[in-house]
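Just below is one structure, and these are the notes that go with it.
With one protein chain removed, the remaining protein chains of the complex are shown where they sit.
Up next, chain A:
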Amino acid sequence: MITITNLSKNFSDGDRHSIVLDAINLSVERGEILAVVGPSGAGKSTLARCINLLGRPSSGSIVVDGVELTGLRAAELRVARRSIGTIFQASHMLSRRTAAENIALPLEYMGVVREERDARVLELLERVGLAQHAHRYPHQLSGGQRQRVGIARALALRPSVLLADEATSGLDPDNVESVIALLRELRQDLGLTILMITHDMQMVRKIADRVARLSHGRIIESGPLLDLLVDPESQLGNLLLPSPSGEDDSIDGGGQVWRVVYGSDHVAPTWLAAINRALGAEVHLLTASIETIRRHQVGHATISLPANLPEANIRRFLSEQGLQGYLVASPSKGGREKVGERIEV
């Protein structure tokens, strides 16, 4: 488990100071997968480097499995790092060592005897599906294969915590799937605590338990994945499951446009027909989708209602039905006014 309290990191370059992480508070429970998302340059990699103390935090505390890391001396830190596996953003390997020798590195550093080391490396190679490439050098491996060597190396010492900085960037969909399956399996089998940094929202939907959004060095939104997905006002929820039409502005019709989100565990599938009856108004269904995310169904719909229907009535109806909705666009006096904003990751 990881507990980060008030973590800040500044870089000073001559007289120019930049605050890259600003009082971050974050925790990941044992066996939990936390996804950290955010735009490029937000400080995600810096955060990961602070957690394993590759970069010294400027202030704040980092506790991994009950050990406060920031106060440790070099030798103690090396021991503490054995319980933290790190998968790096770029799939670097030592270029003069084979895949097997690269994976053996942490075992060598820990002083594991040869036979035991070889056995463990073999096991890891099989786990990441590289057994037949054990004796290849990095330049003989594809990017995806190198990335899997990095994963195996991170797991070599059976860590309790895994930091994965864009572990799937640059991989093809099949490889992404296999990494996702692997991480899931690891969490299941070993109770691994995973902090995962990614730009891939599909991956987040597939494995994260909780999500935090980092922007300009601050956590600006975080919460359990499913809660975020059914909260129509959540920017993070929006990012995770964008409305199927993509562009809300393209919706035509002159009515008021509502975005409706719901977890179908709580909502009757006939809700759309019920609107008609309850409000006596004509509903146009503009877009709709239902996705099964982690065995829960999450529905998204964009509907258009007559412009003269009072907003309060609509809200009341939606909440009675257990639906979450918000107004996307309404025809105002001057013309169509867009409500809400679009954000990028």
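Just so we're on the same page, a residue touches a chain if its C-beta (ideal position, glycine included) is under 8 Å from a C-beta of that chain, and two chains touch if they have at least 3 such contacts; residues count from 1.
Criterion: contacts and distances are computed from a predicted model.
Taking the options "ABC-type methionine transport system, permease component", "Septum site-determining protein MinD", "Succinate dehydrogenase hydrophobic membrane anchor subunit" or "Serine/threonine protein kinase" in turn, only "ABC-type methionine transport system, permease component" matches the UniProt protein name of the chain that is not displayed.
Checked against the full complex, the candidates A:G43, A:P106, A:G299 or A:G325 give a single residue touching the omitted chain, namely A:P106. One of A:A23, A:L54 or A:L309 touches the chain omitted from the figure, and that residue is A:L54. Interface note: of A:L157, A:A212, A:L236 or A:V257, the residue touching the hidden chain in the full complex is A:L157.
The omitted chain makes contact with chain A at the following residues, 49, 52, 54, 74-75, 78-79, 81-82, 84, 86, 88, 90, 92, 94-97, 105-106, 109-110, 137, 139, 150, 153, 156-157.
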